[in-house]
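The other protein chains are all here in position, but one chain of the complex has been omitted.
Letters A and B mark the chains in the order given here, with residues in each chain numbered from 1 onward.
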Amino acid sequence: MTTFIQTLIDGLSLGSIYALIALGYTMVYGIAKMLNFAHGDVIMVGAYAVIASVSMASLPPVVGLILSVVICAALGILIEFLAYKPLRKSPSLAVLITAIGVSYLLQNLALLIFGSEQLSFPQVINLPDFAFAGVQIKGVTLATLVITAVIMIALTLFIKTTKLGKAMRASSEDKDAAELMGISVNRTISITFAIGSALAAIAGIFYGASYVYIKPTTGAMPGIKAFTAAVFGGIGSIPGAMLGGIILGIIEKFSQAYISTLWADAIVFGVLVLMLVIKPTGLLGKDIKEKV
Amino acid sequence: MKKFARIASLIMALAMVLTCFVGCTADKEGGATPGEDGLVELKLGCIGPLTGDYANYGTSVQNGVNLAIEEINAAGGVNGFKLTIDFQDSQGDPDSATAAYGKLMDDGMKISLGTVLSGEMTAVSAAAIADEILLLSPSASAKDAITGNDSAFRVCFNDPQQGTVSADYIADNKLATKVAVFYQSDLDYSNGLYENFKAQCAKRGIEIVETTTFTKSTNTDFSTQINAIKASGAELVFIPIYAAEASTFLTQAYGKLTDIPLFGCDGLDGILTKVSDTKYAENVMMLTPFSADDTTENVKKFVDSYKKNFNATPDQFAADGYDAVYAVVEALKKAEITPDNFEDDDFNSKMVAAMTQITVKGVTGTMTWTADGETNKAAKAMIIHDGVASLYTSEK
Partner (left out) sequence: MKNNVLKKLFSKNSITIYIVVAIYAIFSSLLYTDNLSRQLTNMLISVSCYIVLAVSLNLVVGFLGELSLGHACFMSVGLFTGCISSVLMSNVIPSVYIRLPIAMILGGLAAAAVGFVIGLPALRLKGDYLAIVTLACGEIVKNAITNINMTVESADFEFNGAIGLNTNKYGIYIKDVGELLPYAIVLVFVTIIVMMNISKSKAGRCIMAIRDNRIAAESIGINVTYYKLIVFVLAAFFAGMAGVLYGHGNSFAAASKFDYNMSIEILVIVVLGGMGSVRGSIIAAIILRALPEMLREFSDYRMLLYSVLLIVIMILNANPKFADLKGNLSIPKIISRLKNKDKTVKEAK
């Protein structure tokens, strides 16, 4: 029984990271209607930004965290402007290939700047760990869960109620009609990317706090898994991203603990394939009929 | 794009023709004439990852090799030769390593220091069979990496040896009777060690109470594995993995696996520079033939000049590279190779024959080689205390 609860908590801890990453993924996908493959690598940039400012330049941690969020938001706008904007009207294949290009570009830039050796994330978030009845919970896990929930609620409210949020939904629904109503679609999408990338920076900070070691390829695998989580919960749905992330983390940990660590990869990806084939709209996604 | 390709294709066809002629012009005559210092150049080649995920291993070997060559040349060379080294980057890719080997042969390499990693060495040693050139890999440890090529040798232990010796060491020093194993299931190095460790444990009466794994795509969160090890009641954990993953494991296991020593092999080299805080590596043991705080004279000299030149403490890969060059020097002396006869056809066969006759007192121990290409030397275990690795001595 202790093993069961401990595994559940380990899954929650991993899942909360997936959920945090998936929030940014699903937001960009829901509004810009494109799969931002580079999202995972923005997380890596966010983590490196903290390392560079806190560990290397010895800035106070708070400044480092804010800097990281600002850098990533700016990076998001820059990527959108340089790589995605020229492809607004292209088929999704072209956009996806470009996104893969951006992902590799970020990884290789980080490789040139920081080298292939792993760097340690500074201890900017110091929280005590809890233990009761033989079960251990890390403070960082609780913090990640709380922050993910807060962001989820804030994002939902933002998109539902604010003017900008409405503009985002309008741009997502019908770009031309939104343009006719006086909404600047380009600006709206830029802001979406800025918010998405700022979320990625926060995810990067919590990833660094939980797993300590950062490499240029750090973002790739969590990025893919978080996308899986976003699809699982229904891509475009913000509560779905959180739900999907946590469920995926729990599935991964339980398959490691109770089935086999040898097959953990296959199981997680198998879940993704099954989910996409059986219910492509995910747990909380909306079914949109294709128009001719 | 289709139409554009049509023009491009013509240009490229031309370019391909040109490049292959460029490739052909490599000069094969090199140093038959002595240079200003009266020494003839003898070209050594080595291949390893200088960029990419495994760059730290390639860089270490490269530093060790360079240091040895500098020392030898500064001391007036060997048998009238001045050694040169051409170190090619492979990024850890066997394909690239084979092509790099071809390039080195084109450029007139006389002796090859093989490759740094096992996968690369397997590819290169097979591709080099017909050349009969001496291949002395510093660190390619997989069993099959040098089988099938009679002129291939290695400085390091092979994986089965490491797995077996680890089990023996644990049994001989009565470190534990119940052990857990944590290894990377999609890594050949890790698997090779595990399989042989398991076999030897069965012979020595060590019980493996838990075997748990991870893969390259699940190498960030080891909580489940750590819990399983903790629940198994193991007295020692055998971790035949690389240092990067080991640092993650140690960090996450900190506070959970207290009092359980961790035991690794040469892959753990450099662990102290990888962990964010050396407290995580407390009580980690590793089996290695080289120890940087060894007080033997030659080791001290090597460590001091390495620190001076590269501002880092040498690890086992650096030591392997350093020893490989000295083994080549011994072989040159034994085979009585001089600038007068080194262009002869029997150069390679003389060198290979000499390899099994020499004894090298290197920084990784005193070595002799068998005709299979394996080395005989003693293994030591190091233990980390307060961020310093020192020779393990059984206190019991």
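Quick note on the criterion: a contact is a pair of C-beta atoms (placed from the backbone, for glycine too) under 8 Å apart; a residue touches a chain by one contact, two chains touch by 3 or more.
In this text, all values refer to a predicted model and were calculated from it rather than measured experimentally.
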Touched by the hidden chain, restricted to displayed chains: A, B
Touching residue (missing chain; options A:112, A:127, A:154 or A:177): A:112
Listed residues B:216, B:300, B:334 or B:380, member touching the removed chain: B:216
Hidden-chain contact residue, picked from the options A:2, A:90, A:162 or A:184: A:90
Positions on subunit A where the hidden chain makes contact: 34-35, 82-83, 86-87, 89-98, 100-105, 107-109, 111-112, 224, 227-228, 231, 262-263, 265-266, 269-270, 272-273, 276-277, 280, 290, 292
On subunit B, residues whose C-beta touches the chain left out of the figure: 1-9, 12-13, 16-17, 19-20, 23-24, 26, 50-51, 88-89, 91, 93-96, 98-103, 105-106, 119, 122-123, 125-127, 129-130, 142, 144, 147-148, 185-188, 190-192, 195, 215-217
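Methods note: only the chains that are shown with their structure count from here on.
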Cα-centroid distance, subunit A relative to subunit B, in whole angstrom: 38
List of subunit A residues in touch with subunit B within their complex: 3, 6-7, 10, 13-14, 111, 115-118, 120-121, 136, 211-213, 215, 217, 221-222, 252-253, 256-257, 261-262, 264-265
Of subunit B, residues touching subunit A in the complex: 51-53, 55-56, 185, 212-215, 217-218, 220-221, 223-225, 227-228, 231, 244, 247-248, 251, 256, 274-277
